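Removed: one protein chain of the complex. Kept in place: all other protein chains.
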Amino acid sequence: MSTTNPAAGALWQDLQRLRERSPLVHSITNYVVMNSTANALLALGASPVMAHAVEEVEDIVGIASALVINIGTLSRPWVDAMHLAMAAARRRGVPVVFDPVGAGASRWRTQVCRDLLAATPPTIVRGNASEIRALHIAGAATRGVDSRDDAEAALEAGQALAASTGAVVSISGPVDLIVGAGGVLAVGNGHPIMPRVTGLGCAATALTAAFAAVNPDAALAAAHAMAVMGLCGEEAAAHSAGPGSFQVAFLDALYALDAGTIRRRLRIERRPTLH
Amino acid sequence: MSTTNPAAGALWQDLQRLRERSPLVHSITNYVVMNSTANALLALGASPVMAHAVEEVEDIVGIASALVINIGTLSRPWVDAMHLAMAAARRRGVPVVFDPVGAGASRWRTQVCRDLLAATPPTIVRGNASEIRALHIAGAATRGVDSRDDAEAALEAGQALAASTGAVVSISGPVDLIVGAGGVLAVGNGHPIMPRVTGLGCAATALTAAFAAVNPDAALAAAHAMAVMGLCGEEAAAHSAGPGSFQVAFLDALYALDAGTIRRRLRIERRPTLH
Partner (left out) sequence: MSTTNPAAGALWQDLQRLRERSPLVHSITNYVVMNSTANALLALGASPVMAHAVEEVEDIVGIASALVINIGTLSRPWVDAMHLAMAAARRRGVPVVFDPVGAGASRWRTQVCRDLLAATPPTIVRGNASEIRALHIAGAATRGVDSRDDAEAALEAGQALAASTGAVVSISGPVDLIVGAGGVLAVGNGHPIMPRVTGLGCAATALTAAFAAVNPDAALAAAHAMAVMGLCGEEAAAHSAGPGSFQVAFLDALYALDAGTIRRRLRIERRPTLH
C-alpha cells in the first residue's frame, strides 16, 4: 500500500462528482432491503427510485443514470420486469449492476440468474463468493444469502464469469476482489460485524450503481463503492455497540465521508495478474 | 406569525385526541416505506394496518378510521385493490389520503393516478411539487420521487386539482402549502436534511390520514400533520449527526411531542387568498 495513497484522490473525485450530480439509481431489488438501500443511496448523495411493474420499468430506466437488478425476493412478474429493464438499459447505455442474491440456494434462482445474464450481460456483477461460484459452477451450493467465505474462493469463477459475459465481477468478502479486463483490484476496508446486519451486500450493489453512474471505468466504480462501504463500516463499528447502533452510524458515516478519512484509511491495491 | 400562536392550541387538541383514540390507519402503500410508515404512526399514537389483497381490502377499510393510498411501488394487482379500497372508503365515509408518489416518472404511473382520482376523489391529495404538477399538467416531468422544489411552483396546479376533485391538496416543500376551499395554509416547520431520508414524504401522508381520522376539517388535518412532521424534523435534526441518527431521533420526537414544543415553534399561517 503506497503511503501517498494515489487511489484516494480518484475515489474522492468520484464521490464529489456523485454528490454534485445526485444520479438517479433505478433499483429493482428485494423487499428486505428496499428501505435500507434507498437510505444508503440518499446518505451517499445519490437519488433512489424503486419501480418494478412491467408497464413502467422501461420509462423509469429512461430517466435513470444506473440500474440495479437484485433478485433477493424474486417472483415471476419481477423476473419479467428485470428482463425488460435490463434490455432497456442496454439500449440506452445505462450501466447495469446485477446482484445474484442467494444464487445456488434453489435451482430456479440459479436458472433465473443465468437466463438474465445470457439475455443481457450487465456492466457489473456484484455478489459474495458462494453466489459467484453458483453462477459459474453447476451444482455449487449456497447457504441462503450469507457470505462469510473469502472472496478468494470465488476468484477463478469470477474470472471465468468476467470472461464469458464481459462484465466486471465484484466479489465481496473480508477482502473484496474486483475482476475486470485490466486485472484484479483488492479492497481491504471493512469490519467483521458487517455480515451481522442485513442488506449491506445489497447496499454495496446500489452504491456500485451510483459510482458507475459517474465513472465509466466499471472496475474502478465497483472498487470505489466497496471501499466506501468498508470505510463507512469501519467508522460505524468504531462508534457503535452492536448491529443496531452500527446501522445508524453507518448512514451517518456515508453522509459525512470526507477526503481526510479516505486518504488516511483507504486500502485499494491493484494485484499483479499472474493468472 | 402571532406571538400567542392560536394555531398551537388546535394542533395540540388534535394530537391529544389522536393519542386517546389511536385511530386505525389502513395503508395500501409502497414496499420501501411500509416499516417506517408503521413506526411513524405508532410513535405518533395511531395504529397501522397494511393489507392489499383484493379479497380483503374492503373488510379492512370497514374497521379503519382512515385510508392511505400510496402508489410508490405500484403494480397491476395493487391498482385493483386501490380502486376497491377507495370506493369502499367513500361508501363508508372513511377519509382517504392519496399520495401520487413519482407521478410523472412514467406514463403508466401518471395514468394510474388520474384513473384513481377520477374514479373516487380522495379527501386529501398529498405530494411534492413535481407530483402535483404531473397530476395536473400533461407531460410534466418528475425526476423519481425526490422533491427539492418549492411547493410554490405547484400552487396553481394544486388549486386546479383541488377545484376539479374537491380534495384538499397538500404540497410539501421547504414551506408546505395546503390548498383547501377556504384558502391556503402555509406550514413553515421542517429541516433541510429531511429529503435525505427515504419515506418522510410517505410518513407525512400517513400522519395526514391519522389527523384526518380525528379532525373532519381536512385542510386543518393536513396542516397539522405537516406541522408535526416539520416540528419533529427540527427536533431530530438538533439531536442527530446525519440521516441515520436523524431517523431514530425523529421517531423519538414523534413519541415525545408536547404542548410546549408546539407552542414555541409551530409555524402555520393562513394566507390571504388573492387568487
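Note that the chains are named A and B in the order they appear, and that numbering of residues resets to 1 at the start of each chain.
We adopt the following convention: contacts are C-beta pairs under 8 Å (C-beta built on N, C-alpha and C of every residue); 3 or more make two chains touch, one makes a residue touch a chain.
Everything numeric in this text was worked out from a predicted model, so none of it was measured.
Chemist: Identify the residue among A:Gly166, A:Gly182, A:Pro216 or A:Pro243 that touches the chain left out of the display.
Modeler: A:Pro243
Chemist: Pick out which of B:Leu11, B:Ile60, B:Val96 or B:Val187 touches the chain that's been left out of the picture.
Modeler: Per the contact definition at the top, the residue touching the missing chain is B:Ile60.
Chemist: One chain isn't shown here. Among A:Asn30, A:Ser47, A:Ser65 or A:Asn128, which residue touches it?
Modeler: Hidden-chain contact among the options goes to A:Asn30.
Chemist: Tell me which stretches of chain A touch the chain missing from the display.
Modeler: Against the missing chain, chain A presents residues 30-33, 35-36, 72-76, 102, 105-109, 141, 143-146, 195-199, 240-245, 247-248.
Chemist: Mind listing the chain B residues that contact the chain we can't see here?
Modeler: Chain B touches the missing chain through residues 24, 31, 34-35, 38-39, 42-43, 47-53, 55-56, 59-60, 63-64, 77, 247-256.
The rule is simple: only the chains that are shown with their structure count from here on.
Chemist: Which whole number of Å gives the spacing of the CA centres of chain A and chain B?
Modeler: Those two chain centres are 33 Å apart.
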